[in-house]
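So, chain A:
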Amino acid sequence: MLTFAKPAPPNDDKRWRLVDATMRRHGQQSRGLIEALHTVQEAFGYLDDLSLRYVATSLRVPLSRAYGVATFYHFFTLKPAGKHTCVICTGTACYIKGAPLLLDAIQKDLGVLPGETTPDGKVSFLTARCLGSCGLAPAVVYDQQVAGKVSAQALREHLSQWTRHDA
Partner candidate 1 sequence: MTPSTGVKTLKIDGRDFSARPDETILDVARENKIFIPRMCELNGLSTVGACRLCLVEVKGSNKLLPSCVTHVEEGMEVTTTSERLTHYRRMIVELLFSERNHVCSVCVSNGHCELQNLAQKLGITHVRFPYRNPKVEVDASHERFVIDHNRCILCTRCVRVCDEIEGAHTWDIMGRGVDAKVITDLNQPWGSSATCTGCGKCVHVCPTGALFEKGRSVAEMEKRRSFLPYLTLMREEHE
Partner candidate 2 sequence: MSKQRLATVWLDGCSGCHMSFLDMDLRLIQLSEMADLVYSPLVDTKQFPENVDVTLVEGAVSSEEDLHKIQAVRQRTTTLVSLGDCAVTGNVPAMRNPFGTKAVCERAYCENVTLDPGIPDQVPRLLSCVRPVHEVVAVDVYIPGCPPSADVIFYAVIELLNGRKPDLSVMTRFGA
């Protein structure tokens, strides 16, 4: 009978143990792919070819399918994030209450489009479909911290703190 050996982690980075644990929890089955990718992203910040290949071969998922899954879901990113992240909520309530002004402000100030990181790697600019904080529209997430009723002015000030003196 054909035997299948689970590949060894690509390197001795300890974070692979977390990924291994998730894959084990799902019985090394292909259905654990998305959960494994979540763990990779949590541990490493993003998914790259190395991790995709490792997860895919460990779970016996075709490479193209793993890549297809990783790019289908917008929560996954294939590029490392910047030092800070700024997520603008573009849910309906936020849109009605001025999210477009925030998008405009951030695009002008940082010169990047949603999903991009500034060339100096300081700030990643993302949009979210709805944070579920509609009561606080328009909402922005600065490095995991949700801020409500954000004005373009407040956003600009926050961004300039990140870009000005960044220790």
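The criterion applied here is as follows: contacts are C-beta pairs under 8 Å (C-beta built on N, C-alpha and C of every residue); 3 or more make two chains touch, one makes a residue touch a chain; residues count from 1.
Selection criteria: all candidates are chains of the complex that A comes from, given by their letters.
Just so you know, these numbers come straight off a predicted model, no measurement behind them.
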Candidate touching chain A in this complex, from 1 or 2: 1
Sites on chain A touched by candidate 1 in the complex: 49, 52-53, 62-68, 71-72
